[in-house]
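The complex appears here without one of its protein chains, the remainder shown in place.
After this line comes chain A, so read on.
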Amino acid sequence: VVEGLALLDLGVSPYSGAVFHETPLIIYLFHFLIEYAELVFTITDVLTAVALYLAIQDFNKVVFKKQKLLIELDKYAPDVAELIQTPMDMHYIPLKVALFYLLNPYTVISCVAKSTCAINNFVIAFFILATIKGSAFLSAVFLALATYQSLYPLTLFAPALLYLLQRQFIPIKLKSKSFWLYTMQYASLYLCSLVVIICLSFFLLNSWDFIPAVYGFILSVPDLTPNIGLFWYFFAEMFEHFSLFFVCVFQINVFFYTIPLAIKLKEHPMFFMFVQLAIISIFKSYPTVGDVALYMAFLPVWSHLYRFLRNIFILSCVLIFCSFLFPVLWHLWIYAGSANSNFYYAITLTFNIGQILLISDYFYAFLRREYYLTHGLHLTRQDGTEAMLVLK
């Protein structure tokens, strides 16, 4: 950002160098605030935590209401009393979420490093707040801002839409007219705000060259500086004529899980949002630990799944060890010269595998709990013996 602003002071477009890939709104924001950068990032993080707190508070009310409705409708099996969430358990969850975000070492590291990931997290947190409060307009505006910042929150359109439909009590049937009407409304709000923001950015610099510099950069991954993601090593090793194919494959991988997850998790859009956020932060082209911090902040919301999680020890060990090994192997590779990129990439792979294991574990636990809720805790087979749930 400093480079971009310096280039602007020299009278040159900030995107003419290969360093600056932020959107024009960031230029505008930091033009005035660059001297107080630390304060800006601290305030951003605090506001994100506040937004998450308010969002989860509202979400808990929604969850509790839905639970009550389902109990009264007798949708639950008789022996699942211990699985039902009580207000007593859920009382401290918003506070825990805010604290998980603020005290997460990843968040602290991002803030100290003054990574613009904090601003991305801020916008996504406000988007989640707006969605949970039910305001389609604000939610579309913030989603457009989030997509404008980094392209991947586009996939959060689906969970937000599902949540808003649920809130309006519109059933999700493909033939239902009200479903399509609402979808069209929301989609048009979103697209219009996106178009408005992009046109506004055009007027900042009177040129469209921010589009290839921001979105072309995210999609075509030209810069292969090592990060905690999966892209850089593959593309460093690849021959030129394959790179287009593999870029497409890798980018499709981010967007690919939206539709299957939407079909499976259409009753539970918030969990879908959580899983989608995690998928974005693992598979995006330039991930940072700030993205990881954002979805980890949501873990207390699903703390009632604790008894169904299977890999807690392994996961926490993998994530903690990898977090410690990242700087060690980086130092060994770059400064000491006694390791090479394979070591660092091994840790990257392990870290991402740990994250994927985390999501799949939570996914499995969630689905298992849903199954138990509707079918009872003590499952019996047809001949009366004890049965077990297996994930196929």
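In this text, a residue touches a chain if its C-beta (ideal position, glycine included) is under 8 Å from a C-beta of that chain, and two chains touch if they have at least 3 such contacts; residues count from 1.
Here is the rule we use: contacts and distances are computed from a predicted model.
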item	value
Undisplayed chain, where the name is taken from the UniProt record, one of "Large ribosomal subunit protein mL49", "VANG1 protein", "GPI-anchor transamidase" or "Aldehyde dehydrogenase"	"GPI-anchor transamidase"
Touch criterion as defined above, residue of A:Leu8, A:Leu309 or A:Ala339 at the omitted chain	A:Leu8
Contact with the hidden chain (one of A:Val196, A:Ile259 or A:Ile314)	A:Val196
Sole contact to the chain not displayed, among A:Tyr36, A:Phe137, A:Phe245 or A:Phe324	A:Phe137
For chain A, the residues touching the chain missing from this view	5, 8-11, 25, 27-28, 31, 135, 137-138, 141, 196, 200, 203-204, 206
